Each structure stands twice: as C-alpha cells, then as structure tokens.
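Below is a structure I'd like to ask you about.
Missing here: one protein chain of the complex. Every other protein chain is in place.
Right, subunit A next:
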Amino acid sequence: MMATRTTKPKKSQTEDSNNQSSPLTENLDDNLQHIREGLGNSLDLIIRYFQTIDDAPRIAAVYMDGLTDKEIVNEFISHAMSFQTVNEEGQKLTTSLDIYKYMKEKALNPGKGKSVTTISELFEALLSGNTLILIEDMAEAICGNTSGGEVRPVSEASTQVSIRGSKESFTETIGVNISLVRRKIKNPNLWVEPMTLGAVTQTSMAIMYIHGIVNEDNLQNLREKLQEIRVDSILESGYIEQLIEEGGYSPFPTLYNTERPDSVAGNLLDGRIAIFVDGTPFVLIAPTTFFMFFHTVEDYYQRFDISTLIRLLRFLCLLISMFGPAIFVAALNFHQEMIPTPLLINLASQREGVPFPAFVEALMMEVTFEIIREAGIRLPSTIGQTVSIIGGLVLGQAAVQAGIVSPAMVIVVSLTGISSFTTPAFNMALSVRLLRFVIVFVAAFMGLYGIAILALILIAHLCSLRSLGVPYMSPIAPFALKAQKDTLIRSPIHFMKIRPRLNNDNSNVRKKVVKGKRVNTNES
C-alpha cells in the first residue's frame, strides 16, 4: 500500500477522494473500516460498540477523543440507547430501521440528531467534534454535536510571541496538542501516527502530516530514524531532536521547534512533518531549513511589504550579532586605515585610558553580557528586570567611568546583544551566540582575513548539513528560483502557488488560491 502511494501519489489521492464521497454501506464493519483507513488509523479516533439484546443489530458510536466533551458524549449515547428501556408499544425494537427511526425521531431532541449518508459528510462531522452512531444494516448514520473536550486551559505562547495571530499555544497533553492542530486543519488527510518511545518512560509520541502533501520519502526516513532510537527516557522533544539529528557535532540546530499550533499547521501545509511528544509544549518540525529559523508565522499575517522589511531586518541582525564585535576588533587591531580619520581619532581618544587590548575589552563585555542574560532567564520575571537594570545600566556605565572599557565597545556589544534577540528561534540565537566568541577570537588573531576565511568555512559547513535529507541551506543552495518568493522576502500570498520543494515532491502545487486566501486542502 505504501509503495503505491509513493509511486503514484496523485492517483491514490483521487482514489481516496472517490471513496470519501461514496455513500455509506449497509455493512457496519465496512463503514468503520472506511473511517479508520480514512483517518490513517489515527490515535484519537474512538469507536465504541454496543450489542444490546441478543438478536438486535450491532451499534457503534464513533467520535474523536480530545475534540469532544466526554460527558456530552455519554449523555448523547445514553439518550440514543434509550430504545431498550422506553418502549411505547411494549414491544422490543429489533430491526435496524425501527431503531434508527426511534433514535432519530423520539430519543433525541429534534434538530440534535442529524442523519449522515456519505463518508465525506461523516468525516466532516467527526472532525468538527460530533459523535456518530452507526447501526448495522443501515446506510445512514446519526450525528450529534458533542464538541467540547478536556482542553487544559490553553495559555498564551511564552517563547514565540506575536502581535497578531492566534494567542493559543500547546500544552503538555499530546491529545490536546493534536486537537489544537486538527481544529485548524479540518481535513481527513491530516493523519496522526502514534508511537511509543523510551524503554522506561514509555512516552507516547505522534507524527502528524497531511497525507498527499507530505513527501513520502521524508516520512519513511523519519519513521526509520525514530524506530532506531533506543533510549530509556524521552522527557522532552529535545531528546528526539538530538537523537535524530544528522551531523550531531554541528553548532546549528537541524530541527525546528515551536509551541504555536498555527506554526505547525502552516508547516504541515508546506509538506513538513510534525513530531508531538507527550509532556512538552514544544513540537518538532522536520525537515528544517536554515531560513525557517528566521521566519515567524506572523510574517504571513501582516502585509507582505512590512513582513519583507522585517525579515530583511532579521537577516541584517543575524549578521550584526555574528560579526559585529569581530569586525570592530579587527578594524581596531589591523585595519585602522579603514575607519574614516575623524572617527578613528574619536575612537583612539576614547580608548586612551583603557588598559586592555580591544580583544580583551570585547571579551570582557561579551562575557558580562552573557552572565546578565543567563541570570535574567533563570530568575522570576519580576527580579529578572532588576538584574537587567543593575547589570545593563549600572555595570555598563560604571565600567566606562572606571576606564575599564571604552564607550564605543559598550555600544557595539549591546547592539550585538539586542540584535541576537531578533532571531525568532531561540535555539538558533544560541548557536549564533556561541559562534560569536569563536569569530571574535579569530578576528583578534587574523583580522578581516580570518573572518573571511572563517565565514567561508561556516558557509561550507552549513551547506554540508541536511535535515531528513533536505539540504539545510535550500532554497539558496541549491538555488531554486521559485522558492525565493518566501525565503529572504515574503511576497504577497496570492503569488505563492507552489509549495516549497522538499526533495522531489510531486504534489507541490497548492490546490486553490482564491482571492489571496489560500485554500490548502486537497479535498474541499
């Protein structure tokens, strides 16, 4: 079955959609089998069987866990099953048709029980949180609205804040997290594969993807990698990230993590795969490219010109936070002639009383800055601000007045620090933080030449990385012209008719783009 999907994804899609618009059959088991297959045996699909009296037809209730409120579901089912106790004519209802009619007209309030006749209607109802009752020998199902569910208070995202866009973020419960994404993509092709990892912890995990959009090679690659994992415990998605990363000795993260359901939904629609781990609000996204770390979901919510400008600003900040202090140290140590003379005189007079070479000065300031930052993160937010005021203002000011560092160096280091905060992904900002020290060191040793050579090595290293087989630096290297619409810049949404190319994906055309609003479903 897998093989046919990989070779002919388009054909199998059409087959699927044919099946889904087909009517329900009279065979209960067939219907249930259809539902299971249509959802790819997803973890959160619940089917309950009822065999009432001896020769009565079998009845099944179907609903999605996490999308429904358990109490309402139970109430609904018990109402529907009341044909056993309440019987007007004193006779037991034994035929399917009688039971069906009774359920529909008497047991349930009018309007509460609707009938569903096709599989696609059934999926739509199911995924909106309805409970469906199927009866043997009936080609119709009764559907009742039971949406709700045990959603732990979903709080606002704390690490990936946005001005505009949904405020919800993932919680610690995998079922809730899956349902948060399902609420955004109401499509049966959104499949969830359950998995359990960790010999001791038995952590439940799930990989989520949109069947038909996802690249089957990547998916298979990920499955194999996950199955190869042999560890005692998975306590956070970071464990998985480190275990399946290719090129583990790279300073750069090769998997993206997010706590925003809209970010996961957007990435799934781009053909990527989400890895949910129970017990953490951070969901991994694979395959990842370098440029994903500098994109935010909000880029797509704001107007394109503004988003483009902000994106470019982020890349500028990346360069500043990586090379800022290094270039300053190199210019002061090796390339004084590069600085315009008045500025050079100014800088020299500032450094007159400073007893240290520029490199030591920069290193001291950088280390101090890192200490303040680390202290600020670990403390409660109220005290954290005090630390930053004492550290930032008092130390900075005092260090200059005491003649230990020059004011220009304080400016450079603080600009660098602030720039590094513009990177939306925290793990990427950490890597840049680490590399900054290496680059400053090289700059003190060899000046701009050293920086240029190190940059060459760094870019070569970035080009050598892969995430699930997808080159890390794509779509810049290897260059893909069509993908440039959404890499360094963000073009208007109605230009983005093609999904990003992850390996050689056949289904990379977004199905419909209507009046600037993307309708990404395969079905619809």
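Note that in this section a residue touches a chain if its C-beta (ideal position, glycine included) is under 8 Å from a C-beta of that chain, and two chains touch if they have at least 3 such contacts; residues count from 1.
One rule holds for everything that comes next: contacts and distances are computed from a predicted model.
Per its UniProt entry, the chain excluded from the display bears the name "Spore gernimation protein GerB", taken from "Regulator of SigK", "Spore gernimation protein GerB", "Alpha/beta hydrolase family protein" or "Carbohydrate ABC transporter membrane protein 2, CUT1 family".
Interface note for the absent chain: among A:A348, A:I390 or A:A477, the touching residue is A:A477.
From the options A:A348, A:I383 or A:I457, the residue with contact to the chain not on display is A:I457. Although one chain is not drawn, its touching partners on subunit A can still be listed: residues 334-335, 337-338, 340, 446-450, 452-453, 456-457, 459-461, 463-464, 471, 473, 476-479.
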